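A single protein chain has been omitted; all remaining protein chains appear in their positions.
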Amino acid sequence: MPTFDLSSTPLRDLNSALHTLSKGANDTAFDVVNPRGAHAVAVGIDAPVTVEVRGSVGYYCAGMNDGGIVTVHGSAGPGVAENMMSGTVVIEGDASQYAGATGQGGLLVIKGNAASRCGISMKGIDIVVHGNIGHMSAFMGQSGHLVVLGDAGDALGDSLYEAKLFVRGTVKSLGTDCIEKPMRPEHLETLRGLLDRAGVTDATPQEFRRYGSARTLYTFNIDNADAY
Amino acid sequence: MCGIVGLFLKDETLRPELGRMLSDMLIIMTDRGPDSAGIAIYNAPTAGTWKLTLQSAEPGVDFAGLSEALASRDIPARVTVKDTHAVVETTAGVADVRAFLQEARPQIRIMGTGESVEIYKETGLPRDVVDRFDVRAMSGTHGIGHTRMATESAVTTLGAHPFSTGADQCLVHNGSLSNHNNLRRTLIREGMTFETQNDSEVAAAYLTAEMAKGKDLGEALTGALDDLDGFFTFVVGTKSGFGVVRDPIACKPAVMAETDQYVAFGSEYRALVNLPGIETARVWEPEPATVYFWDHAKAA
Partner (left out) sequence: MSYHNPYTPPRKSATFDDATLAEIRRAAATGIYDIRGAGTKRKLPHFDDLLFLGASISRYPLEGYREKCDTSVVLGTRFAKKPIRLKTPITIAGMSFGALSGNAKEALGRGATIAGTSTTTGDGGMTDEERGHSEMLVYQYLPSRYGMNPRDLRRADAIEIVIGQGAKPGGGGMLLGQKISDRVAQMRNLPKGIDQRSACRHPDWTGPDDLEIKILELREITDWEKPIYVKVGGSRPYYDTALAVKAGADVVVLDGMQGGTAATQDVFIENVGMPILACIRPAVQALQDLGLHRSVQLIVSGGIRSGADVAKALALGADAVAIGTAALVALGDNDPKWEDEYQKLGTTAGAYDDWHEGKDPAGITTQDPELAARLDPVAAGRRLANYLKVMTLEAQTIARACGKNHLHNLEPEDLCALTMEAAAMAQIPLAGTSWYPGKGGF
């Protein structure tokens, strides 16, 4: 198993190794030690590799991940798994702002809390947060699912398109054009699947509430101007 | 646009290490601010003694014979010169020293005053700034530091952070204000003076002016949330601790960590990685539009 010690090896070597795997390579399990808050760790993965990061990372860890399985045994800085295409990213600790921003696919699991703007502009990614999320989360979320086992901060789902939000705890406030919607059987089933994929065993879908777009901002209307 | 660090020690045995710890934190933030750097370091006050941190573009001229010159005016003072800065410790009043400097050494700028604070700031890379002032050797109870990437105002010593906001108080800022020009004009009408075109200096002067009207620092910071427009994360140093406040949008990064030994602030987690016990510290991000304080007086 290749190990990269970022206290002595340049970041470039790690990302370059991740990008140049030959087809059918055997060594597809990478270990990264001493990340010490470094930025852009394991970005641009385009193969089904596994990366274990032993420590906390800075901005954009696993950015644009496409098929990799990345686990951070620590906390993640801003923009973890931003624009993920596919694969899985697991954060054992907390995530800073913009977690999963603009993600188009794959699964992001945050075992701790996520700060503000979790899932901002999400475009198909599934995000499961075991703890709480900060303000303005899922802002302009287009599609995908955001599941929160804890509480949500202010302005959840502001200017939401079609992303689906599930929160087990309290929501401090809903953003413009975001409303609570009834939890129908298909939503319970979707949620069950998401909780299973994220390895959540201590929550049942029935404990959650569902939030989505009221769709009143889809076509401009001057009488909604106060909402902008 | 910048990097901010702050460290508040709960464990007294770490006090001799404060300068070294803050220096390491500051240098890691070089990418966020390569243009200039500054640090405010607080030490336990000595009763009846005031400190003034002075700066000069020509320290060889301005600081020469300064303690003797002060003594000749019946101002007992110990002067410690550190590169372009000097710390004057005196049992006389700050106003007396200020009056003397204005008259006798007008080139000298006063970076900060108080019973416990010393402020050092210069242009250049954080590592070089730290070395110039031998910050690593400094001890203290708490301190804040700043690395600057200049946006619209000039890269100068005076444009570097921290900005003094009053006795034993100072401010560092990451972000960009959008109504500071009007606010500066208003404050000038109210009698404040400015050294730079820097938006952060306006924030500092605003807090000073509000506190002069009788508000405490917490109230002044709460007022800042209404009166300052734009993006900001502020860390303010006080005699007994520091405070943190972010604007309601809160885009500029901020990470806090707390253990039994300290409370630490960093623009990025990277700044905190060398702190003892960081692996098990409580790490979180301050909420928008919320004023936080850590205070030795209250912690004691």
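Chains: A and B, in written order; residue numbering restarts at 1 for each.
Keep in mind that, in the parts below, a contact is a pair of C-beta atoms (placed from the backbone, for glycine too) under 8 Å apart; a residue touches a chain by one contact, two chains touch by 3 or more.
Here the structure is a predicted model, which means the values were calculated and not measured.
J.: Can you pull out the displayed chains that the omitted chain is in contact with?
T.: Result: the unshown chain touches A, B.
J.: Specify the residue from the set B:T80, B:S176, B:T222 or B:Q261 that touches the hidden chain.
T.: That would be B:S176, which touches the missing chain.
J.: Just to verify: which one of A:F4, A:F30 or A:Y161 makes contact with the chain not shown?
T.: Per the contact definition at the top, the residue touching the missing chain is A:Y161.
J.: Among A:P35, A:G55 or A:G79, exactly one should touch the missing chain; which is it?
T.: A:G79
J.: List every residue of chain A that touches the chain not included in the displayed model.
T.: Touching the chain left out of view, chain A contributes residues 11-12, 15-16, 19, 39-40, 43-44, 46, 58-60, 63-64, 66, 78-79, 82-83, 85, 98, 101-102, 104, 117, 120-121, 123-124, 139-140, 142-143, 159, 161-162, 218-220, 222-223.
J.: So that we can see where the missing chain sits, which residues of chain B does it touch?
T.: Where chain B meets the chain not shown: residues 1-3, 31-34, 149, 151-152, 174-176, 231, 251-253, 267.
Definition applied: only the chains that are shown with their structure count from here on.
J.: Quick one: in the complex, what on chain A touches chain B?
T.: Going by the criterion above, the answer is residues 36-38, 56-59, 74-75, 77-78, 93-94, 96-97, 113, 115-116, 134-135, 153-154.
J.: Once bound in the complex, which stretches of chain B touch chain A?
T.: 250-251, 253, 255, 268-273, 279, 283-285, 287-288
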